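Handing you this structure, nothing more for now.
Left out: one protein chain. Kept in place: all the others.
Right, chain A next:
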Amino acid sequence: METLKKEKTASTKQATKRISGAEAIIHCLLAEGVDLIYGYPGGAIMPLYDELYKFQDKLTHILTRHEQGATHAAQGYSRVTGKVGVAVATSGPGATNLITGIADAQIDSTPMVCITGQVARHLLGSDAFQETDIIGISTPVTKWNCQVTKASEIPEVLAKAFYIAKSGRPGPVLVDITKNAQIDEFDFSYEHCKGVRSYNPYPKPDIKAIEEAAHLINTAKKPFIVFGQGVILGQAEEQLRTLVEKAGIPAAWTILGLSAMDTDHPLNVGMVGMHGNYGPNLLTNECDVLIAIGMRFDDRVTGSLDTYAKQAKIIHFDIDPAEINKNVKADVAVLGDSKVTLDLLLPLIKTNKHEAWHNEFKEKYKIEFDQIIKNDVYPTKDKLTMAEVIEEINIASGHKAIIVSDVGQHQMIACRYAKFKQTKSNVTSGGLGTMGFALPAAIGAKMGAMDREVVAIIGDGGYQMTIQELGTIFQNKTPVKIVVLNNDHLGMVRQWQELFFESRYASTVMVNPDFVKIAEGYHIESKRISERKDLKATIKEMLASKDAYFLEVKVEKEDNVFPMIPSGASVSDIRLK
């Protein structure tokens, strides 16, 4: 691979050392600054585990209860730290169990390196025990993948893997290492990868495009910003806030952009998309300039593309050229890292206020508050709502908790109502919508931010998809707070059945076990509540606990999440009921 640009690391400048491939993997991970990995052992990866045993003082390995849990934990860790998450599995079923997490990381641009064991080189293609073509299987869902069959290839491939995973638009990389390559010895030395000639992760910002963008923003009467995770990945939170404040532009977020800007900021007007806020959705079709920053116009954000922001000039800031004009045609495309491009844009932006325009958002918020938010957060009916649970967590945590949500109604409620002061605080499965994400992701999030409160908000359906990770929490004494909002249904699917399938509740009723007893089985402090009078005190008790805590909240069974843009409808057709 003469196409790599390399840089010697300080730690390995000394003479090369003859070691096994497995030990080399450890040294590569350490050289990349990795001190925590998630995984599950098995036959073809045993040489690596033997070395992990020897290096356990330098590199912590967390045994999850399923390989999928390892990927989601690595994702959770990455999402709160900004570092590359690492997951390890054996060949065959161990490797295939990683796929859901890899696909999730791919669509949500999460940097992750997965290392899989593989049968020995001479057995490849022989249908050996636990042999599977994980390179073939993982190709469509990885940013890059590579099979290593010789020990001497390990340093170069792993250096490239970490470089690719974290640079440009981040994503998952899988490195499949045959057993012989782990066992064989070679002369080890490590060089960081500084570039790959066929890969251009940071497109050079086009000053002309930035000037055009500034002109459009400066002359706009009703400018509107929609920001996504690109702001967080590019560490451009400060630049975003400055732009919003300087130009006086109302800004809304996608669910992966959530927490990039203080949720209480006066110009933060809320969430766009299917269950987003009324104002930002409706006014998408009223703005004259739409400034999209680090977001990809997902169909859950845009609804019908034929009627999406047709009246507006579109400015699209993104690092990935393939996102430009993919779904929405940009009038001005600004390629590059969001921090770099916004830094270039800011000096060209004139101070402005768009009070009348901003007031339109406030008016729409009032309508939404009266018709939806009030009943969600301050209900008068008997049964608890999901939103009031989130609100209690907001109050008790002072908007400082990391919220990890799963997928479904509770996720939409958590994203709609959770309050954040700090970036990288909302961890959720956005693009793939992976049920079962939250519990293992919360483990990774907590281990990545031990000084912060991590609260997992999970539905009764998704919880049971990765419930075995309670074992990981128990074994590692990971002090995560787990809140299951139990409506005894697959709530979001049930909602669609009610609205679009004439209430035919096909396979959405859940007969659930005693969740408290299950948590108790893992010696996790646990409680179940179903009445409002117990909510505040219990949330306080949960957050005061220094250990893991499981809380089941029995909520109204047939609540629906509104507002809602029905699938394929226009953002203008957002429904309040």
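By definition in this document, a residue touches a chain if its C-beta (ideal position, glycine included) is under 8 Å from a C-beta of that chain, and two chains touch if they have at least 3 such contacts; residues count from 1.
To be clear about the criterion, contacts and distances are computed from a predicted model.
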_Tell me the UniProt protein name of the chain this structure doesn't show, selecting from "ABC transporter permease subunit", "Ferredoxin", "PadR family transcriptional regulator" or "Acetolactate synthase small subunit"._
"Acetolactate synthase small subunit"
*Which residue, A:Asp320, A:Glu498, A:Glu525 or A:Glu558, contacts the hidden chain when the whole complex is considered?*
A:Asp320
_Hidden-chain contact residue, picked from the options A:Thr16, A:Gln56, A:Ser126 or A:Thr139_ = A:Thr139
*asked:* Suppose we count only contacts with the excluded chain; which residues of chain A make the list?
replied: 3, 135-136, 139-140, 143-147, 164, 196-200, 320-322, 324-326
